[in-house]
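The complex appears here without one of its protein chains, the remainder shown in place.
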Amino acid sequence: MLYAPLPMHIPDGFLSVLVSLVLWAATILVVGYSLRRVGQDLGERQAPLMGVLAAAIFAGQMLNFTVAGGTSGHLMGAAIATILLGPWAAILVLTTVVGVQALVFQDGGLLVLGANIFNMGIVGVAVSYFVYRTFQRLANGKPWGIFVGGFIAAWASIFIAALAVALQLAFSGTSPANIALPAMGGIHALIGLGEGLITVGALAFLYATRRDLVTAGEGQVKASSAVWVAGLLIALALAIASPLASAHPDGLEWVAEQRGFLDAAREPLYNVIPDYVLPGIANESLATILAGILGALIVFFIALGVAYTRRKRGTAS
Amino acid sequence: MHHEIEVSGLSFAYPDGHVALRNVSLHITPCEKVALVGPNGAGKSTLILHLNGILNGGSGTVSVCGLEVKKENLARVRAMVGLVFQSPDDQLFSPTVYDDVAYGPIYQGLSAAEVDGRVREALQAVRMSNYARRVSHHLSMGEKKRIAIATVLSMKPEILVLDEPTAGLDPRARRDLIKLLDDLPITMLVSTHDLRMVQELFPRMVIMDEGRIVADGETAVLLKDQALLEAHGLELP
Partner (left out) sequence: MHIHFLDPFIAGQSAIHRLDPRVKFVLAVAFILTAALTPSGAWPVYVLLFALAMGVIVLSELGVGFVFRRAVLALPFVLAALPVIFTLPGVPLFSLSLGSWGLTATADGVERFVSIALKSWISVQIAIVLSSSTPFPELMVAMRAARVPRLLVSIFGLMWRYLFVLADEAMRLLRARSARSGATGLPGMKVGGSISWRGRVAGGMAGNLFLRAIERSDRIYVAMLSRGYDGEVRDLPLPPLRALHWLVLICGVALLGMLAIFGFLFYG
């Protein structure tokens, strides 16, 4: 009710099964590794801290501010989670947030949950970490590194994650790359500014009250250089691939080629089933009408059954 | 004459169906200091949240300084009614005391110099002038409560509305706060369980229970009515 969904959560139906499953596999691998790493780094304190912070990020997404013309900015939280907890725990926190949003609030689908976790959790966190660490190094311990780094990390996490979403839509044949990429990228380049402002505001508050929380991540440089490299690679890959894909949308049409391949494979299978198995159903609209009648009958009988058991329950109690 | 606060026939139910206010009417004249007492769940906070339109959508009307509380007037009403919440942690969301006290004036669009003047005045009024650069989160409960009051005084409100100002304070902080409230020359509606403070500070008292106003009169008289107090779960200090 108070909770406004971001245009970043992909619902079911928008990604092809292949893309969904590949991203599930990637997500499971990374989340599994993160669980192991968190077990080593944070020790036994981990569960309450990550659980409550996940709740805080979810609740923090309610804290909006008006931008202009009825639109408002609010938080996704990948950057602030990365800065407060380090990359591995942040991935788990974002996994929990995105998971609950999908499971309970239908903000994002279930089959595409792997993709949503991948975009907001893994890409968002890796990019945040890469940008933030880079600025920390440049600033060499001076506070501007926290704020400038925080702002750009937050912006980049939104922007790059949006590019990832656009590419996935393009690969799924849902939206052509040359439209999806500039559209998603353009909108989220603006939304990212809101994310950046809120992240800086939150960092300013925490820097003033509990400086140790904001600077705690600095000790983990060596342990997490893999994430830094991953962030760099993701950012680079998407930054290079996106304009290319956008300029040559045909480049993505390997999906279509695959379709042709599948058709070829299906042909003999189709021939195995003789025409007379389902006589008359060659006519497509007739089949649709039949399906409609069958469906209506199913629903009708279920409704009848429910009404009957309800009445029985009513008289029994 | 117009009343500073004028509530008439106000009823309100939360979206979950819980009825919090039933036909409440209340008038407060300028510079009056009124206490609002009653058990938890009596509807005190709900009533307070109506005074600057945080809650709305029930039946009845609320007017502040002759201005009806409705969508078109919300911003002006909020500048006139200074609402201090029970938990200062909810109210103090900026890094420093100064930023928090400056929120209202900046939002109103005052110039930097005016904002600065307002912050100084407000902090002086709550006797916290040295605290401008401090971090709110690290202050004691009593100090936070005073800063919370300063955050609304800086808006120069016509009416101050406080929710449980003495809750959670130790005796000395409570004493300081009572003295502060006594000194502020402004119309005041205070919701509280602290009947000793009511006795000391507020000539008029309103008792609420189950969403209704069950008594409204002189504090000295009402506090003598043992049966009334007992019926509504209040204990004489």
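The chains carry the letters A and B, assigned in the order they are written, with residues numbered from 1 in each.
Going forward, a residue touches a chain if its C-beta (ideal position, glycine included) is under 8 Å from a C-beta of that chain, and two chains touch if they have at least 3 such contacts.
Small disclaimer: the values here were computed from a predicted structure and weren't measured.
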Touching residue (missing chain; options A:23, A:84, A:156 or A:230): A:84
Selected residue (touches chain absent from view) among B:99, B:143, B:164 or B:194: B:99
Residue ranges of subunit A at the interface with the undisplayed chain: 1-3, 5, 7, 9-17, 20, 31-32, 35, 38-39, 43-60, 62-68, 73-75, 80, 84, 92-93, 95-97, 99-100, 102-107, 109-111, 169, 173-176, 179-180, 183-184, 193-194, 196-206, 209-210, 213, 249, 262-263, 266, 269-270, 273, 281, 284, 287-288, 290-292, 294-296, 298-299, 302-303, 305-306, 309-310, 313
Interface with the undisplayed chain - residues on subunit B: 14-16, 49, 52, 54, 75-81, 83, 85, 87, 89-95, 99, 103-104, 106-110, 137, 151-152, 155
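Here is the rule we use: only the chains that are shown with their structure count from here on.
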Intercentroid distance (Cα basis), subunit B paired with subunit A, Å: 43
Contact footprint of subunit B on subunit A as seen in their complex: 1, 204-205, 207-210
Of all residues in subunit B, those that touch subunit A in their complex: 15, 93-96, 135, 137-138
